[in-house]
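Below are the structure tokens for one structure; questions will follow.
Here's a slice of the assembly, chains where they normally sit.
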Amino acid sequence: MEGSEEKNSVSLEDLKLKMADFAKERDWDQFHSPRNLLLALVGEVGELSEIFQWKGEVPRGLPGWKEEEKQHLGEELSDVLLYLAGAQILLQAELSKVFQA
Amino acid sequence: MEGSEEKNSVSLEDLKLKMADFAKERDWDQFHSPRNLLLALVGEVGELSEIFQWKGEVPRGLPGWKEEEKQHLGEELSDVLLYLAGAQILLQAELSKVFQA
């Protein structure tokens, strides 16, 4: 439970650092291209969609889903978030809109 | 070469019949839901994107790609087309715009 709250307090800044490490460790030049990262994001959203593709409508909270299905889902959501954070670094874009309204 | 021309003369109607067979053979109820099929389409577009995600800019005609890479690509393009044809059946939508201009 404590672990869960810790996760929730992860900031966007943390995420960006995480992504920077991720790319640096691998010394992957491909991470330096915005369109590479964008296509990787599209790929991850595709994998997320595949989890839901043959299920018909799904109620919120996913009652009846197996633990490993939920875990797989969490991983795909994480991947989308990670590449989104990466895009933010490369694009030096501000995620301003969310926090104004 | 003849085979290739034959492929090219495949019509959208042929594709719809192909998709109908595909679904019927499997007796998959999931094919009867437009949003299932739409998410499957998104998933296939994601797989297509993954082929290109770490490649940087790619020249047309794909010089230097291995034969199996090209074949894999052809399969993903086919999958997108197949689900698109399926969507057309379920939605009973006309692909009119393309042919007017």
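Which chain is which? They are A and B, in the order written, and residues in each are numbered from 1.
Just so we're on the same page, a contact is a pair of C-beta atoms (placed from the backbone, for glycine too) under 8 Å apart; a residue touches a chain by one contact, two chains touch by 3 or more.
Keep in mind that this is a model prediction, so the values were computed, not measured.
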2 identical chains shown; how many in the complete assembly? 4
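Operating definition for what follows: only the chains that are shown with their structure count from here on.
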Report the inter-centroid distance (CA atoms only) between subunit A and subunit B in whole Å. 27
With touch defined as at the start, can you tell me which subunit B residues reach subunit A in the complex? 28, 30, 33, 35-36, 39-40, 42-47, 49-50, 52-57
